[in-house]
Structure formats: structure tokens, C-alpha cells
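One structure is given here, and the rest of the page talks about it.
Excluded from the complex is one protein chain; the other protein chains are retained at their positions.
After this line comes chain A, so read on.
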Amino acid sequence: MSGPSLMDSLFQRSLEDLIKGLRQQLIGEQAFISKALEEIRKEIKSTDLSIKSTALLKLSYLSSLHFHDMSFATFHALEVLSSPRFSHKKIAYHAISLSFHDSTPVLLLITNHLRKDLTSTNEFEVSLSLRCLSKIANVDLARDLTPEIFTLMSSNKLYVRKKAVAVVLRVFEKYPDSVRVCFKRLVENLDNSDPQILSAVIGVFCELACKDPRSYLPLAPEFYKILVDSKNNWVLIKVLKIFAKLAPLEPRLAKRVVEPICDHMRRTGAKSLLFECVRTVVTSLSEYDSAVRLAVGKVPEFLVDEDPNLKYLGLQVLSIVAQKHLWAVSQNKEAVIKSLSDADPNIKIESLRLVMAMVSECNVTEISRVLVNHALKSDPEFCNEILGSILSTCSRNVYEIIVDFDWYVSLLGEMSRIPHCHKGEEIENQLIDIGIRVKDVRLELVRVSRDLLIDPALLGNFFLHRVLCAASWASGEYVKFSRNPLELMEALLQPRTRLLPPSIRAIYIQSAFKVLVFCLHTYLMQRGSTFSSTSPDNLPSVVSASVSDESFDNLSVENGVDATVTHGQICTPAFITNESIVNLLNMVELALGPLVGSHDVEVQERARNVLGFVDLTKLKFLNYSVQEENDSEGKGVEASNIIELMHDAFSKELGPISLSAQGNVSLPDGLIVKENLGDLEMICCDIELPSSNSFSFGSPCEEKDGVSFSNLQIKEDSEQSNESTSLLAEHRKRHGLYYLPLGKSEISNDYPPANDPILQGNINGNAVDLVKITEESLVPKRKPSHAKPRPVVVKLDEVDEKPVALKKFESKDDSLSGAVRDILFGSEDMVPTSSQSNLSDKSSSKRKGKEKQHTAPHVESKENLVDDGNPSSRRRKYRSHGKERRHRSPRKKTAEEREGQKEKEKSSHRHGRHKSGQRAEEPLNVSAQAPVIPDFLL
């Protein structure tokens, strides 16, 4: 193509045309844009820079607002960049900062352009290139342009200088070695009186200090000066942020800054500054009582304000204070509670958090009451927010704050009835968990479950199905606490259960099975006792009789007796007649009959099991009603044996299982775990996993507490086989199903109740003995009365005390902070920084020259950069230096004095450097820095 014609540039669509066209939308936006893009692709290849640049401008527009890829134009942008005209450059820089990133291929080509512009005499060109660099700088650019930036940082043009200062942040990040070159100059700029420079440099330090505060402790005096002197709120806010990070590291520093911050708090009229002061005090200076009081005193200003923004922030501050000073929240209780019904969901959630922070053992009942009432009135989303936070707060640390579990269980029941409740799964987990952990609550649990089960309306609510699942399990598992098992049976078999998903329905059927067995067994025992004793007693004695013969299971005896006591007080269970049994059996047949043809394997199989059981036993009771019992003696005995057997099977306790229980299982001989693992995985992948339920006929409830697979093995006397345990546990966790059949053969009658802490401790002991021991240890604590102390909550030490996510303060010894420390603490030699490139050599020689000009530096470590022959000993030196100074004179010394002293120190400590020369030693570092700071502050 020949050169661009006049026509081309005349008829090129300008950006304005493009925007107008977009607005008119004659042919639809997408069509218009693709047409425009086509044009741009053509125009951008033009050799005329003004056509090219206009095309680039249009492309940037489309890219930034309409998300069109402009990566094809990266090279063209570079071409435009080389234009001598400022307006072209501007467009090019804009396009570049928009589209370039670390992996842009032509990034390397830009270095020289940038360098040229950085050294330009036109300050606007310099500024353009600095701004661009602040966005796109990568390691190479940062490394190659460090010298130019270093020069610009002391430019006498403020406009350029502040930008050079600001860009340093990105350069440091990308190329930490540049710290060695530029840091000193950056610090010098801290002293600059010009507000523009100051806000730029403080911005940089604020970001740096946020990442690694410890390294910047030595600069505290400079920051302090700004805190006291500056009138610029923007700068003050940044300085406060820095101090918020520094103060926790150095108590003496905190002591120094408390007063000035309080002054600001008292004086300032700007809410933003006030807020920052308050936040700084409550986050970092919370030990200073008067300051905290002053800060908390300001909180109502925010809370009662009409402005929702201030209200929100006030609540946020309170939630920070709440961690250490709960009184502050209680002081503002009213405002907080009132905010619960604010128009803004964010504010509501904040205040909810605060309310939850106030919850303690003594007020959990009242607060939960208030909140549940509130949840009833709120919109669905917030309602669930409330319920969720009640659930999580109450279950924290194994229900730490719950004393009255009866209350809590009924609260759970109530919560699940709230129309918007979507927390079924959580409630399900807690109901089962509490049932297993807290023996004393089972009576109430069964009552609550019954109330839930019996209400046909609840079955229609999808979100409640999980709760109902828990309720049905609880009522089946703890049916012996039921006041009226027959009623429970009706509830479990009611027609509307067809609304349940099959998996839950299967649990219903299983629970019905348990209840059925219990009823039959009770009936048999009743009959037995009517024959043996003349007075037909009521159920309680029957219950205790029914279990008393299981002498091997002390637990359930204990339980039975206990239940009798409570039962006797509360209710009189129905006496089961033969007629009702027959009705019961008929009802079961009627309800489960159709399910035999169910398409769901789980439901079908369980229904068949129950019906099979009914078939086996029904004859006996029918016969019994028709004739007298001695007739079909043989069959009757057989049936009662079956019932007895089933009852025994169901009356075993299930306990929570430690997640690490698997680790206590010794490795069976001949099992080569590691080698098999790969195969198992493959098998597990291939096989369509059958639902776990089908394996565990004997105890369907087992699979509900997900960890329980491993309990099968606990009883095996075990030694820690540490090497394989973690692997094994891991694998079992992932492929638990695969393991189950292996244990199935062991689903016999003697589960160890693995639910007591002591059991965990003496896992090697005989399980039965242990049960006795735990029983004894529990008995004294248990009071029969209902005005009770907190019931025993079974805990498994290892699991339940969840490892609180230990967030250790990791001062990342990344290369940036390392470099900064080197500068500030002068420990250059200690750091084998990754890429000590030739550039730093180059620039350090350059630096030497410059260094001379800067007289009387204000940070004493600075002058040691170059002239100190033995920098690695400096940290140690500082430490002892500081110590000695403390001994000798706390008063301020002149720089010369210090210098002299340092020289002495240096020589005396030279030989000790290797010990202190390890950078990783944080504590050492602290002590090294500690004495330095007061020197400047005093």
C-alpha cells in the first residue's frame, strides 16, 4: 500500500463518531461494534501515526468498556508510542496500561521507550511513562529502569517527583533488589515538607508496612512526626494505618502514639479521620483503657446517626472492640438491637454479629428468644442469617454455652418450624449430635421429634426433610423414652411420608422398624410381668425389666433406670394391649406393603425387611388373641426369640466417634496398605457406589454421623502404628464405603460405646470395663432433678477441640521485606538474596557518589549502607548497643556520640556475628529493634 491518502484520514471514524454511533444503535450494538473493530484492524495497520493512534484510541475504548480483546494491537501500541507527538504518546500509554500485563510478549520492547521518556525534559512525558510503569512494570522493567527512577525521585519538579515516589511501590514489589538503591531516597522524601510528595510517600509506606510491618519499625520517628504535625487528613489516615500495624509490635511505640491519636480524636471534625482513629485504637491500642474509652465514647456518634454509612461503620467498630471489650457492646446494646430491623441488610447482618458476640451462658436463652422472634418477622434471607448464627454460636466448642439442653433441643424444634427456615441440614446434624452426646436430653429430644413427626403439614416443606430425617432417627433410636410408641409409629407411617425423598423415607422405615420391635418387646415383657406378678405394672418397670437381663450392657441398664425415673415423673406411658399390637402390625403391613415395589432399592429393601419381620412374628400375636397362648407354644417362643434378638440389636448405644479413631487400629498382618491403595482407588472409581445404608442393617443410624464407619474397629486392641495410620485414615475417609463390608461381618451385638472421653484415653483397655468406669465417673454428676446443672456432653478430646486455625504470624521473609530490613537494619550480608544482579553493583557504585551529598541522615542505620565494612554484625550490634544505652543514659545522644559508640561496639562484636547472623530468628530481630526506637522518640 502506498502512503495514507488524505481521504483515509478524512473519512476515518473518530472516537467521537464511534461513541455517537454506539449511542444511536441503528444496526444494533454488537453489529456496530464488530464493524467498528473491522475498521480498526485495518486502520491500525496504517503507516500514518494519526490514523493509527485514532484507531488505537477507539480500540482502547471498546476494550475497556465493551470487553473486546485488544491484545492483537500490542505491537501497534508500541509503534504509536514512538511517535514524537505528545498526543499520540498519551494514547499509546493509555492503551498500554490498559492491555499490557506480565505475559505480554512485546513487553521487553518497551524498556527503551520508557527509558527515553523517563529521561525526557518534558515533565508530562515523564509523568506518562511513570504512570504506565506503575501499572505494567514486571521484573525486567523494574530492574532495568531502577536507575532512572532513582534519579527522578529527587527531581526538583514536584510533579515528576511525587510520581516517581509512587511508582517505587511497584518497582519494589517486582524487583526487591531495587530497595537497596531507592529506599534511602524514599525515606528522605518522608521529610519533605511538600504535601504532594508527602501523600505519595506515605501512600507507599502504608502499603509496604501493611505487608511486613516489622521492617519499618525503625522509621517510627518519622511517622510519628507526621502524625503530630500533618494537617492533611489523607496523610493522617495513612499514618494511622501504619501505626495500627506497628504499635502491636512495639509496646513503647504504642505508648507514645496513644496520646497524639487521642488528640486527633478529640479535635478532628472529619468523620473519616475520626473513624480511622477509633479503629486504630480499638484494633491496635486496645490495652490503653482511657483511649479505648474515648474511642468507644465516639461510637454512638456513628451509631445514632441518620446516615446509614456511619451506622454501619459504628457497628463495625463495635464488632472489633467486642473481641476484647465486650462492655462496649453492652453499652450500645439498644442501638445494636434497633439496627436489627434496619432497612439495610448489611447493617442488619453487622448488628446480628454483634448480638451474637454478646451471647454468653447466662443470656443465651433470652437472646435466642429475641432473635427467633425477630427471624419470624424478617425476610427469608435475613431470617436464615439469624438462624444460622444462632446455630453456629450455640454449637460452638461442643455446645459450650448451652446449659439447658432441653431448652436448646426444643429451640431447634421451634426453629425448624419457622416458615423460611432453610437450615434443615444444620439442625439435623445438631439434633443427632446432641442426641448422641448428651444422654440427659434424649427424653426431650424424643418429645421434640415426635412433635415434628406427627405434624403432617411439615412433610410438605422440602427444607424440613432433613430435620424430619433426624427426628425420625432420634425417635427410633431412643424410642424407649417415648411416651407413646404407638403414636410414634403412626407418625412414621403416615401416608404423607410419600412426599419424602427415598433416602429419608428409608430412614423413616428403619425407625418404624425399631419402634415396632420396641413395642413388641415391651408387650412381651408386659405380658411376662402380668403373669409373674399379680399387679400389671405400667411401662417403666417393664422397660427396666426389659433391659435388666442384658447384664453385659451396663450402659443401657443405667439408661433404662434413669429413664424410668424421669418417665415416672412426666408421663404415664400407654399400656400396650394385644389388640393394639395387632393393629400395629396391620398398620405396618398396610403402609409398607406398597413399598415392596418401590423403585428405590433402599426403601424397597427396608420395607421388605420390616414386612419379613412382621410375617415372622404376626402369627404369634394373632394366635394369642384368638386362643390362649399354650397352643402354638413352639412358634410363639420362636417369635419372641426373634423379637428379643432384634431388640438386643437395636438397644446398642451409638456414640460419636473420634475422627482419629481409625488411627488406633493396628494394621492387620499381611495387609500391605500402601501397595493396595492404588488398586482400591481404581476400584472405587469404577464401581457405582452402593448407598451406604444397605450395608448396615443392624444399625441404620450409623451412617448418619458420618465418622462412624471407623467405630467398628475401635474395639480391637490397638497400638499406634503411626507410619500407616494417617494413610489408612485418609483412605478410609475417602473410600469409607469400601471398608464397610470388611467390617460388616463384625456388626455383631457388641459395639463398644465409643462415646466417652475416657475411652479415648484408654483405648487399649477392655471396652466393657471402660464403660463401667465411665459410667461411674458420670453418675455423681448426674442429678435426677430437672433443675439441673449442665448435663454431661460427651466430647472426644482429639476431634472436638478443633484445632483452632492457628494463624501464626508469619512474617514472610520474602525478598522485599528482606531487602528493606537489610537497608534499615543494615544486614546486607546476611541475606543471600536470590538475584544479586550486576545492576545493584552498578547502581551501588553510582550510589556511593550520591551518598556523599546527603549529609546528616536522620536514620542512623542509613549511613552504614556503604561505609560499614562489617554490616552483618550490625543487628547484633544494635541490640547490645541499645542495651548498653539503656544502662548508661536514657537521654538523647548526638549522632556523633552514637557513631563513636557504634565503632566500639562493632569491633567488640565482630566475632559474635555468626550466631546472630541468621535472619530467620524473629525474636532476635525484635529484641534487636526494640531498643532502637525510643531513641528517636524521646
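The working rule: contacts are C-beta pairs under 8 Å (C-beta built on N, C-alpha and C of every residue); 3 or more make two chains touch, one makes a residue touch a chain; residues count from 1.
FYI, contacts and distances are computed from a predicted model.
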{"item": "Record-based protein name (UniProt) of the chain missing from this complex, from \"Sorting nexin-30\", \"Trafficking protein particle complex subunit 6B\", \"AP complex subunit sigma\" or \"Serine/threonine-protein phosphatase\"", "value": "\"AP complex subunit sigma\""}
{"item": "Residue touching the undisplayed chain, where the options are A:Ile19, A:Leu109, A:Val596 or A:Leu645", "value": "A:Ile19"}
{"item": "Absent-chain contact - pick from A:Lys52, A:His76 or A:Lys241", "value": "A:Lys241"}
{"item": "Touching the absent chain when the full complex is considered, from A:Gly21, A:Pro248, A:Pro308 or A:Gly388", "value": "A:Pro308"}
{"item": "Contact partner of the left-out chain, one of A:Ile27, A:Leu65, A:Leu326 or A:Leu645", "value": "A:Leu65"}
{"item": "Residues belonging to chain A that touch the chain removed from view", "value": "16, 19, 57, 61, 63-65, 67-69, 86-87, 90-91, 94, 101-102, 124, 127, 131, 134-135, 159, 162-163, 166-167, 169-170, 195-196, 199-200, 203-204, 206-207, 210, 232-234, 237-238, 241, 271-272, 275-276, 279, 308-309, 311-313, 343-347"}
